[in-house]
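Rather than the whole complex, this shows some of its chains in their spots.
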Amino acid sequence: MAKTKALREEAKQAKRVAAAARAPADKAGKRAKATKQTKQTKAAEPASGAGAAVRYPLPDIATLPDDIRERILAAQEKAGFVPNVFLKLARRPAEFRAFFAYHDALMLKEGALTKAEREMIVVATSALNNCLYCVVAHGAILRIYQKDPLIADQLATNYRKAALPARQRAMLDFACKVAVSSATVDDEDHRLLQAHGFDAEDIWDIAAIAAFFALSNRLANFSGMMPNEAFYAMGRNPPAQAPRPAR
Amino acid sequence: MAKTKALREEAKQAKRVAAAARAPADKAGKRAKATKQTKQTKAAEPASGAGAAVRYPLPDIATLPDDIRERILAAQEKAGFVPNVFLKLARRPAEFRAFFAYHDALMLKEGALTKAEREMIVVATSALNNCLYCVVAHGAILRIYQKDPLIADQLATNYRKAALPARQRAMLDFACKVAVSSATVDDEDHRLLQAHGFDAEDIWDIAAIAAFFALSNRLANFSGMMPNEAFYAMGRNPPAQAPRPAR
Amino acid sequence: MAKTKALREEAKQAKRVAAAARAPADKAGKRAKATKQTKQTKAAEPASGAGAAVRYPLPDIATLPDDIRERILAAQEKAGFVPNVFLKLARRPAEFRAFFAYHDALMLKEGALTKAEREMIVVATSALNNCLYCVVAHGAILRIYQKDPLIADQLATNYRKAALPARQRAMLDFACKVAVSSATVDDEDHRLLQAHGFDAEDIWDIAAIAAFFALSNRLANFSGMMPNEAFYAMGRNPPAQAPRPAR
């Protein structure tokens, strides 16, 4: 009985989460509408880029399989909101589970790469694929991990301009090569990375993260996945009492 | 006791499988060596492209976690040999599990796309990424599913030259756009596909397969994953008593 | 006499401004140094991307020609700091004067394009040229003019994903074509813009802004011009008591 009630509570919370997650899109809609109407703009003109969001609407969390709802609620607990990637992919439970299992295997594992370095790879390669979701969401996470409010915008625009140690520069050069022309990766690339102290397992980590986000970027791009508003400002103020990111 | 013996048997078989799986590489080495030595070629000259294979050697199956070994033995049972993707990824069990869970969620699910059509997407997009493993291995599977010994080479070289129905042509146009410039996918692309009878779920399938193999191609390319010799010839003879493909 | 004193005061202020303007770079240096040192990173490793900043050091404002110092002080008055573009270009007074005369002629003029729309063109085209300075500095200005904390990151990553009216989307499509392949601009492009209400003068404005920032982006990229830290966060909080931008 207590359990039934708890579940009912959870379902209600899930509905609120879903509503909150959808809110940014609504607000964006309103903001677009509120944009100063110049004389040439017809009022009824549809906003571009809106199709995909309508096509794959975010589901009601209460209707999702238990394990997926729980994962989403945990993410919400941690971040203070539900990152849209959870809601967008939830309509395909088997793909959701595989996606996050892969994500966690690469991003949460132990290894020589710091968590901030993993996020650097995500931001730099996602920018090459022009993926708004990953650049904004992982840019936020990178700012927090690296305790640097500038690094994400630098990597997203031109990682060569960031004041990085040569080792991290070599890491990003390689990750970007895997992202853009993996067929030309050769032994010389491996030697260069080894000269910076990366061993074969570290190189696998770098390449696999770039490869996984090649998948993630394409999913976000075709499906109209939009970053939650909260990500844009997160981690920009060094004292940063900001909520910690889920994923 | 019986169980212990069975496990011992299985472990022995696994060693034989691993040896067999490594064999093609050895043979390739010998073949390269046997290539007519022209007068300019110094005998000791190292073959190019060999580094990656050495760097990430294929593991001994007997040493793998049970679930992974079982999956590999099942694949061997079905195909008559162990496709190298299983062995190459097995060194990273968590990534292995996520990879094949994702693969199966996209390639084995029910839906409007036939299995042959899914493999068409794999071959056409993997060719754009110059991925030898995926073009050769999935080319073999496509020949078998489609019962057409020519289709894979056509899609791998120029899918526009294959005599495909307009619906499949539109499917490949879209998959290739997701593979190469997903950031420019827009509502017009969706409308075009809908005009050929694809609904939103079918479009997700096409895009997600192209996205998943964007990951897979990069993994194969950087890690030196080489297709098993058996794949090259498979399905080229229409009567095709060839073994059915695992993956 | 009073004038002499006033000039002395101004010169002192100018020194403070110059010191303040250089500060971000210093801090960036410290931050980079403070980055969690992973075990592979040698302490003495030089940071990449630092060369250009050293090569063309920012001048002491007190040594600049009067008209240039005054323009810089006016900019500081307005923005609360001296945007680095003023200091970087000041070493070439004739080029400085021509650059800002051109900038003002395009960005401050009356016309059908709003100031926010002009900045949209700057951000979207500068992102195509991977220009860190212009993306960050003009992104800040755009957020303030548009009263939208999200728009700049959207345009910088993929302008097609922003929820823009079709008119602004057409404006950016054209600006990006001018930025990337101006030789293929043809009558059809003009017709498309006219269908959205732009006349020949508006089209000139769009193209000329894209062309001017083709210049600006290349200057910033080769000379190591880095955006002031203040730009990164500016305009991200809607109430925005932020200082108004000088350029």
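Labels A, B and C are assigned to the chains in the order they are written; within every chain, residues are numbered from 1.
Assume a contact is a pair of C-beta atoms (placed from the backbone, for glycine too) under 8 Å apart; a residue touches a chain by one contact, two chains touch by 3 or more.
Keep in mind that this is a model prediction, so the values were computed, not measured.
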Number of identical chains forming the whole complex, with 3 shown: 6
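One rule holds in what follows: only the chains that are shown with their structure count from here on.
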Most widely separated chain from chain B, with each centre as the mean of CA atoms: C
Innermost chain, where centres are averages of C-alpha coordinates: A
Distance from chain B to chain A - Cα centre to Cα centre, in angstrom: 28
Junction residues of chain B, two or more chains touched: 183, 186
Chain B-facing residues of chain C, complex: 158, 160
Residue ranges of chain C touching chain A (in the complex, touch as defined): 28-29, 31-32, 35-36, 38-41, 45-50, 112-114, 116-117, 127, 130-132, 135-136, 146, 148-150, 153-154, 156-158, 160-167, 169, 196-198, 221, 226, 229, 232-233, 236-237
Sites on chain B touched by chain A in the complex: 48-49, 51-52, 55-56, 92, 94-95, 97-99, 101-102, 104-106, 109, 129-131, 178-179, 182-183, 185-187, 190, 200, 203-204, 207-208, 210-212, 214-219, 221-223
